Structure formats: C-alpha cells, structure tokens
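Note that this complex is displayed minus one protein chain, with the remaining chains in position.
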Amino acid sequence: MTIEQRQQEIIEEFALFDDWMQKYEHIIELGKELPVISAEYKTDDNIIKGCQSRVWLHAEMLNSGVVHFTADSDAIITKGMIAMMIRVLSDQAPEDIASADLHFVNEIGLHQHLSPTRSNGLLSMIKQMKFYSLAFQAKNNG
Amino acid sequence: MTIEQRQQEIIEEFALFDDWMQKYEHIIELGKELPVISAEYKTDDNIIKGCQSRVWLHAEMLNSGVVHFTADSDAIITKGMIAMMIRVLSDQAPEDIASADLHFVNEIGLHQHLSPTRSNGLLSMIKQMKFYSLAFQAKNNG
Amino acid sequence: MTEYSIERIREQFPILNQQVNNRPLVYLDNAASNQKPNAVVDCISNYYTSYHANIHRGAHHLAQLATEAYENARTIIANHLNAHREEIIFTYGTTDGINLVAQTWGRKNLKQGDRIVISGLEHHSNLVPWQMVAEENGCIIDIIPVLSDGTLDMAVYDQLLEKKPKLVAVNQVSNSLGTVNPIGEIISKAKNINACVLIDGAQAVSHFEVDVKQLDCDFYVFSGHKIYGPTGIGVLYGKKAILEAMPAWRGGGEMIKSVSYQSFSVNELPYKFEAGTPNIADGIALGRAIEFVNSLGLNAIRAHENLLTKTATQRLLEVPGMRLIGTAAEKTSVISFLIDGLHPYDVGTLLDQLGVAVRTGHHCTEPLMNALGIPGTIRASFACYNTLKEVDIFIEAVKKASQMLS
Partner (left out) sequence: MTEYSIERIREQFPILNQQVNNRPLVYLDNAASNQKPNAVVDCISNYYTSYHANIHRGAHHLAQLATEAYENARTIIANHLNAHREEIIFTYGTTDGINLVAQTWGRKNLKQGDRIVISGLEHHSNLVPWQMVAEENGCIIDIIPVLSDGTLDMAVYDQLLEKKPKLVAVNQVSNSLGTVNPIGEIISKAKNINACVLIDGAQAVSHFEVDVKQLDCDFYVFSGHKIYGPTGIGVLYGKKAILEAMPAWRGGGEMIKSVSYQSFSVNELPYKFEAGTPNIADGIALGRAIEFVNSLGLNAIRAHENLLTKTATQRLLEVPGMRLIGTAAEKTSVISFLIDGLHPYDVGTLLDQLGVAVRTGHHCTEPLMNALGIPGTIRASFACYNTLKEVDIFIEAVKKASQMLS
C-alpha cells in the first residue's frame, strides 16, 4: 500500500467515530498496541525531547530498500499518534517518506497534536523521520 | 500683600480675558517685562535644566527677613510663568514660601505648564524656590 | 466590603463565557496567566482611540494626557506596594525585572567567590539570570532544598546564611506547587547578615497585599499579566538608595539627563531604568488592573480562592492513584498533582477535550521536578472568577480522563 492509501485507510477508520471520546479511546488503544521499541534503541541518542512528552525514534534501511521505523513515547496519546505515523510511513521508500504530505492528521481532526505549541515531540519526530529518509536516500545514491 | 492676596490678584486679572489668546498674549507680555536677571547670576550653577526650556534662578535673603528671587528663561512663555511665580513668592517670609499652595495656576487654567511632562523647568524652579526658603529658614533658626 | 458576587465578577470577563470543544470553558490555568476584566481591556482601547501619544517631553495635549495617565499608574502601583514613586520601575515583566537587577546590581556587586542563595522552588526566570552572572563573575549558587511537602528546608537556609551570601533571591509563592514561602523570616535573616534580598512576587500579587516597606526586601518584582493586567508590562520595586547606586542597564532615550557624542549622564529615578518609549498603554492598564483587585479586595479574593482550592483538593482524593504534589500548610490556589501510571500530557489533553484548561509539564521549574523525581505535574490554579460549579466539572473531568487512560 502506498503512503496515500494508508492515509485513506486511517481517515475511513476515524469516520466511524461519532464523538471525540471514541476517537481518543481508539488513539489510546493504538498507543497500547504499538510494538515495543527494543531496549537497545530506547537510548538518549534516539530521544526527541518535547517539553511535554518524550519520543524515542529508531530508523533502519531494510535490504528491500524501504525504511523501517520503531518508536516509543512516555505519553500514551503521543504513542497513539506515533502508531499512526509509523503505520503510514514505515516500510516505504525513502523518497516517498521524504516527500509525504501527512494530510490525514488534519482530516481526522488531530492537527493540534502536531502544533509546535504542544511540544510533545511529534512534530520533531516527523521531521526526524524525513531526515533519516533523506540520509538513507543520499547514502543509496552515493 | 500675602501670598494668597497676590494669587487672588492674578486670578482676577486673568478673569478679564475672554479667550486663551488674550491670556497667552498677557503671559508673553509678562515675560517681556520680567526684570533682567543680573548677568553674574545667569550662571550654570543657577540653571534648572528642563528638556524643553532652561530656567535660571537666583535667591537671596534680604535684611528684612524676606526672600528675594530673580529668574530668567530662554523661552518667553516660561518666562511669563516665572514672572507670575516671582510676583507671588518673591519678598515673602521663607516659611510662607515653603508652605505656599500655588492654586492660582490651576485657577487661571495654566496647570499644564507645571506638569512634569512639560519639562520646561518650571516645576523644578518652584521646588528650588521652596528649597531655598527652607535653607534660609534653617540658617535663621540655627 | 461589599458581598463577593461571583456573577458580577464573571460578567467582567467575557472570555470565560465560551465553549471549548463543545463544552463550557473552565479556565484553570490562572497561575500561567489570568484573564483580564473589561475595565483593563477597555482601558487599552480607550487609550488608543482617544489619547495615545509618546510620553514625556511632549508639549502637546495628547502627550500630556498620556504622560499623566502613565505616571498616575505608577502612583497607583507605588501606593499598592507602599513604595515611593521613584522606586517603581516599569519593566516588561518579571523576567525582564530580574534580569535588570542581575545585570546591574548583580554584575557590579557579585564578585569572584561570592555566594548567591536561591530556593529549590525557583522559576527558571529567578535562576538562569543568576547562573549567567555567576558564570561571568565566578560566583557560587547555593540552593535551599525543598522538602517532600513542597516547603523549604529552613534549617539548611540557616546554614547557607553562615557562608555569608551577598544575595538571597526567592519567590514569595511557588508557581509549580503553590507553596507560600516564609519570606518575612527569609528576609529578616538575610538582613541580619546584610545580604541583599530579591523577592519574585509573580505568583503572589494576585493573592496577597504586599507592603515592601514592611517586608524590608531590597527588590520586589512581578508581571502585569499575572494580576489581571496585560502582557508585556511588569514592575520592579527597588529601595531608592540601592537603585541610585546601581548602574543603568538599557541605554537610550529617556534614561539620560544629557548626552554628547562622547558620553552620557543618567536621568533621575525612576527614568534612569526606563530607556526608550515605554509600554504606555499596558502601563496605564496595569494601574487599572490593580484598581480592579483592590475593588474586590485581596482578602476577599483569597477567601474565595481558598474555598475552591480546599474543595477541589479534597475531591481530587476521590480519584484512584491520586498523588498531590505540594502539600504545604500555606498554599495559594494552585493544585499540582499526578495520577499513578498516567502521563500528565495525556491527562491534560483529555481535560482540554472536556473544556478544562490546565497546564501540564515542568512549569519552568525543571530542576524542582528533577529534585522531586517526577517528569512534571498537572496543575490547576484558581482565580477570583472561578466557581464551585467549575470545581465540580474539573473533578468529573479528571475522573473521566483517568478512566479513559487506565
């Protein structure tokens, strides 16, 4: 599935919810289901420090040429948001990740979580995901 | 005449004027008529520096026990105001000067010239006049 | 004193009357910044629509009106603090005021090896400016430790004073925990060893009457936006003799007596510390804000806030896993808490969805949070306009959020 198709999938999923409470319950669920990042990657090196919550992000280039992300956060709602980011961006080609427009966040009404004012680390995480992808891409082409 | 009587005199004088123009023409006239301060007193020592206009003030204690003031300014309206201050306060007993309430300025509608914001030196001049009087009084009593 | 009518008070704060996420707004982020009554907002509009002009030195009518209003605000503030007019310096906020003192009094008087005592409860704004001077001049900063209930360890304070610090800088009230510090005792003990004392009153002025003469502190600072006044304005009180001996900080128009291309001489107090065109509108409006609190009466405000705080604190304990952070006997209307297993950010996010505005995080007291071994707290804080009904909504919202997250 392309990044766009995955975004559409999430948008449809969220269309089922009648109110914000169901929506947040779902995000919390997603947060709980996020595969645990392996301990070796939950290091200070991989930390993205928001003021409100912290995010750990690890990226690796698989042999198949796609970028694989694992991540974690100390806050569960942030973690739920991370789960969606990973679902959309992980295991995609680096050039697609780098150029992705994550419009689904707006469409499911959660754009406020990506506001710089939240300082929950999410915005920096997306920047960092794109940055990794660019780096892998450069290395591939180099 | 007491300080109060002199103030009343000025208030009555100004009551004759129909508009601000006559009033200011009169002040300008008073400014022009102010006896020249003698050159020996128009020194940097005696200067009271407002931002807008400068004032020179000299005070001396006469044998009769009253304080005699002479003063000058580079601005003619300030000088006119000075003329009135001198008319009211000069040649009075130091204790009367020190405790004088110069309500006439308000009553003739010129209080704005005594506002600290004008920084024309007038307010500082009055302070200085009272300060001299207190000093002379202390010396007398001492 | 007239009766404390919460309806009549709330009428003056139109911002409170709105829906957030389809729920009535319950604004409990007052320790970060409280809301402004109509009188303050109208004061600003009225200034700009009828008598704005640059102040001082202006010989024209509008300049005169603006100057009088601005200087009148200074007088209101001076009277409120029991200070002299020349001792009231308009700043741009608490942070600006503390930096002013650190960069003038501090850089001049704090020498190599000198000690500075601050408390473990300080806001970054009463810590970083001293770290800057300490680094430049080679001084040592000592911290009065915080006990587990959020009060200061006064026994250690006594020991620190034995090292003869040059400066003691503490807040009157902790913004993170609400602890009211014993500043009377702190000041008098510091004065015994001739230390200079700065009190950060940012969190105090909207709850307590402050008499700087009686306190006998050397400096007292606060922000307008924490006492129902506008942002961008604050006050530094300083004892006249100390202010006179201090070098100027910002150079420019208004703070000078005379300037040549070669040198300048400084103006008299308070102008010496007020370079450039000041924040005229907000200075005038701060005067109005102080009249507003005085019209309600700070004692009446505090009584009302105490009722809300006591009720909310008791009811919070109904929530499973509730952990109150800061349980000093003397507190203002700040309640900081954690819920076992839940991250403050998650709780704050769900409270916001429920219309309840609280603050989460370290509240600009990162070292305190580290000392307490917590990542931050959820902080609710009440002001004169909050109601018992809002306490109810708040408690229900905390319960709901806690449920959803568990």
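Structure notes:
Each chain gets a letter, A, B and C, in the order it is written, and its residues are counted from 1.
By our rule, a contact is a pair of C-beta atoms (placed from the backbone, for glycine too) under 8 Å apart; a residue touches a chain by one contact, two chains touch by 3 or more.
Keep in mind that this is a model prediction, so the values were computed, not measured.
Contact with the omitted chain, checked across C:258, C:299, C:314 or C:403, is made by C:258. In the complete complex, the residue from C:78, C:152, C:217 or C:281 that touches the missing chain is C:281. In the complete assembly, the contact with the undisplayed chain comes from C:223, out of C:67, C:206, C:223 or C:402.
Looking at chain C, the residues touching the absent chain are 14-15, 18, 20-21, 25, 27, 29, 32-33, 35-36, 38, 40-41, 44-45, 48-54, 57-63, 92-96, 98-99, 102-103, 120, 123-125, 127-129, 131-132, 141, 143, 223, 225, 230-233, 248-256, 258-264, 275-282, 345, 348-349, 351-352, 356-361, 364, 366-367, 370-371. The chain not displayed touches chain B at residues 20-21, 24-25, 28, 51-53, 74-78, 113, 120.
Think of the hidden chain as still there; on chain A it touches residues 49, 51-52, 112, 115-120.
In the analysis below, only the chains that are shown with their structure count from here on.
Here A-C and B-C are compared, and the pair linked by more C-beta contacts is A-C. Rounded to whole angstrom units, the spacing between the C-alpha centres of chain A and chain C is 38.
Within chain A, no positions touching two or more other chains are listed. Counting partner chains per residue, chain C has no residue touching two or more of them.
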